[in-house]
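Only one protein chain is missing; all other protein chains are in place.
Each chain carries a letter (A, B and C) given by its place in the written order, and its residues are counted from 1.
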Amino acid sequence: MEKLLGLPVLASEHGRQVDNLIIYIHWLMIVLFVGWLAYFGYTLLRFRRSRNPRADYYGVRNHSSSYIEAAVALVEGVLLVAVAVPYWARAVDRFPSESESTVIQVVAQQFAWNVRYPGKDGKFGRQDMHWVTGDNTFGVDPNDPAGKDDVQTLNDIHVPLVKNADGNYRPVIIYISSKDVVHSFKIIALRVTQDAIPGLRIPTWFRPTCEGRFQINCAQLCGNGHFSMSQGFLVVESPEAYNKWLASKTGAATSFE
Amino acid sequence: MKHDKEAGFWTKYIFSTDHKMIGIQYGMTAFCFLLFGFCLMLVMRWQIAHSGQPVPVIGPLLEALLGNVAAKGVISPDLYNSFGAMHGTIMVFLAIVPLAFGAFGNYLVPLQIGAPDMAFPRVNMASYQFYFLGGIVMFVSFFIPGGAAQAGWTSYPPLAVAVPTDGQTFWLVGMVLLITSSLLGAVNFIATVIQLRAPGMNWMRLPFFVWAQFVTAFLLLLAFPPLEAAGIMQLMDKVAHTSFFLPTGLAVGGQLAQVSGGGSPLLWQHLFWFLAHPEVYVLILPAMGIVAEIIANNTRKPIWGYKSLVYSVLTIGFLSFIVWAHHMYLTGMGTKIATFFQTTTMIISIPSVIILTCMFISLWGGSIRFNPPMLFVMAFLPMFGIGGLTGLPLGFSYSDIHLHDTYYVIAHFHYIVAPGTIFAMFAGLYYWFPKFTGRMMNDFWGKVHFWTSFLFMNLIFQPMFAQGMAGMLRRMADGGANYSTAKTPGAIGGLSPNIIGLHTYILWAAVALLIAQIPFLINLFWSIKHGPKVSSDNPWEATTLEWQTPTPPPHGNFLEPVKVYRGPYEYSVPGAVRDYSPQNEPPGRGSGPKTLESGLEHAQGGVR
Amino acid sequence: MDAQASHDFALHVRRYLYVFYALIFGTLITVGASYIKFGNREVNIAVALFIAISKASLVACYFMHLISERKMIYGILTFTAVFFLGLMFLTVWSFGDYPQHTVTH
Partner (left out) sequence: MDIPYTIEPRPDTGLYNAKVGIWLFLASEVMLFGALFSSYILLRVGAPEGLWPHGWLNVPVGTANTLVLITSSITTVMAWASLKMNQFSRFKFFHACTLCLALTFVCIKSYEYHDKFTHYEITLKNGRLADGHIVKARTTPKRVVLEGRFVADRKDLYDLHSAKAQVKHDEIEIDRADIAKMENYGPRHNTYLAIYFTLTGLHALHVIGGALVIGFLWGPGSRLWRTDPERFTNRIEISGLFWHFVDLVWIFLFPVLYLL
């Protein structure tokens, strides 16, 4: 079915369920569509003028159709209660503990992605909107020590692919925001989409399941450069490579260009 | 008629207060905008398929008219965004709504309920004039420096406010005018249906078309004002530099925006979608009304389940006010609110299922005539089916994660509005043309128009599902080339060449679709003058009241007061001589006993 | 118009005057109440809105004759009220229900 629908490659753990939900619904759609279409074609042939010159005032007298409608309602209800709602709840209300995860901040701008890591101390510097200036994108309090070692990059996100103690891949939590207009942080293969809304810092999380260099899309019209806001990549790599990369960045934080 | 003779050219054609003339004015204007909106899209499709290459034929023209946004006839991203935003705006607010509601509604509702005119003829005229004015403002905005609005038809701030041109201001002013027009229209429709129903035309004898228009009017009446409020606020943000939708710490283009901040971008989205979801039902309900009329007439039998149709359309009307945030799943929604909106979204799909089911079942036992109107209607059903069904995966926030803002969404709603609503509009035109003009349109060319349009519509929109599934995003000035595997070697999640390649086919299908309209246009204008004259006032042998008037109906519509004796779709009544019993035909006279209306009840089964 | 009818209207007029006095009174106590410190502002808001609503309903019921209006009008206004409340509460609610850990500023 994935093939049939042409779903793109998948590289995250929760993505499986996203795809499944899409597939379930399409089964429902196909059944309805084909079923009705068959009936439709049959009636058009059988009751065409030339074959059936006098119409029947009453037409269908039973209400079997009510059962179809009830069935549709039922399936939708089941999908809603059993799949859509619980998984959404997991996605937005049950975040893994930050200590167990790679925590990153992303602030979108026209037309690029600013990325920020907490640095060695694992703590982000204090932030407040009134610190925001042209070059202090994240509004970091300049005289907060915790902010000093924060790492900042542009269009370049790296995350390690390691298993946690609990045997699952280490989750990645990304706090997404924007400094100018609404963008949308979308990574197709990871089945991640979160609008980047100025004034809100919204987290989203996922568990990558394989290494690779993933395209970051901007999915919300954000100006005349929207179509070319495609330089951002998220690299999933081995812990060693990740640490090496992070080390090479450290210290770059203090200057916020 | 007496009145018409008195009336001179201006009072008759330009400042007419006759609902029929106003309907025709609406229709003409709206059709032109429909064509215009389509042409914008053709240019965009070229740019998508061959981004960066000058547009053939009209390229130089564009440059001459619009200046360096179309330098050397190449569509710049800014121009692409303008066209995209205006295509959406024009199609929704200036083409389909005026056509479905303003034109067909205006012309037919008073006739079908047996009224001499709208309740407030002068208000009706004002409504058209506001619409026209709004259209002008929108149109002019293309030619001002910087061009028309660029922030999509959804005009999300801060972008809408940040774009440094006046296009957005024009857009907002235009919207306020259009909203005023719709409000006046809505008040008029509702008052007319409530007050001017002919004696005997009780609620359950209204043609389904009137019900659809009635609910539509309520949607316009109550859903538009919040957008008007939002529009006023965005206007303030733009001209008075307030911060309704601008949060603190906004840094557009490097330096801090000179505003107080403290606003919320999401506020706009809520107010916008509070309108825009009901709006989409405004686009479909009148179409469904037309479909019901034509099915009943061309199957020669009553619509199956009239009552459940009426209740469904009322339910849709009610629910459509509380599903809006399904357009905002990915703006950051907690479980509770998401659950609420997913639930309502799923519930609202059921009445649509019921409506379509009733339409399908109505065919059973009929004696189906395949004339152009019926063909378009027969296409409407599955096309709406596809569009509607593909709404379901979007309706779940969890699957929307993958589909949001992809071409899957584009395909979803275009299947409903283009081969859906537009086809219903064509059907309505072919069907009521004899009533409008007293002449028939050509059958053969009608069928040519249908088959070609049907084919090319599907060739245009079917591939978009595939593109959307593969993750191609909307509003990409280069059709997603920047995200293609070609551009980003080694990256996972790029668009494969054959997905990108579909653009070319879509482009040519779209061009072909335009060409397919030529027979229609010729047929239309030729028939106005030279079409065969109708032999009777009721060429389709229909039951509803609009066919019981002279052709075309005079000022004041009916020659003598109307009285209604039966339901709207009394076709093939057992015991009747003719296979249709007009609503205003007294019982007995060969039309069977009037009690047969209860037969209708029985037919659709008391259960619902 | 016959004597009887205009007599009824004299009664109406008297009622209008009572409503008028009530409205003036309402306005004054609203202002008064706003200067009382109830401890927290919520109480002030509640009080003020309560008075405002009662004033509004007086105007609607008597000046606009809603008290003796037709079913049709009631129907229309009920729907309007429902949708207005829907708009207000759903919007406010969704501003209170973001994903976990969301930072709003």
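The definition used in the following text is that a residue touches a chain if its C-beta (ideal position, glycine included) is under 8 Å from a C-beta of that chain, and two chains touch if they have at least 3 such contacts.
Keep in mind that what you see is a predicted model, and the values were worked out from it rather than measured.
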Among shown chains, those touching the left-out chain: B, C
Residue among B:F224, B:W273 or B:W304 touching the omitted chain: B:F224
Residues of chain B in contact with the chain not shown: 115-117, 119-121, 123, 183, 186-188, 190-191, 194-196, 221-226, 228-230, 232-233, 236, 240-244, 248, 259-260, 262-264, 267, 271, 274, 556-558, 561
Residues belonging to chain C that touch the chain removed from view: 1, 5-6, 9-10, 12-13, 16-17, 19-20, 23-24, 27-28, 30-31, 34, 41, 44-45, 48-49, 51-52, 55-56, 59-60, 63-64, 70, 72-73, 76-77, 79-81, 83-84, 87-88, 91-92, 95, 104-105
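Everything below uses one rule, namely that only the chains that are shown with their structure count from here on.
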Distance from chain C to chain B - Cα centre to Cα centre, in angstrom: 37
Chain A and chain C: spacing of chain centres that average the CA atoms, whole Å: 44
Sequence positions of chain A contacting 2 or more other chains: 91-93, 129, 199-200, 202
Residues of chain B touching at least two other chains: 247-249, 264, 266, 332-335
In the complex, chain C residues that touch chain B: 72, 79-80, 83, 86-87, 90-91, 93-95, 97-100, 102, 105
Interfacial residue positions of chain A with respect to chain C in the complex: 91-95, 128-129, 175, 199-204
Contact footprint of chain A on chain B as seen in their complex: 76-78, 81, 150-152, 156, 158-159, 162-163, 246-256, 261, 264-266, 299-302, 304, 330-335, 338-339, 342-343, 346, 349-350, 353-354, 356-358, 360-370, 378, 381-382, 385-386, 389-390, 392-393, 396-399, 401-406, 466, 469-471, 473-478, 480, 482-483, 487-488, 490-494, 571-574, 579, 596, 599, 602-603, 605, 607-608
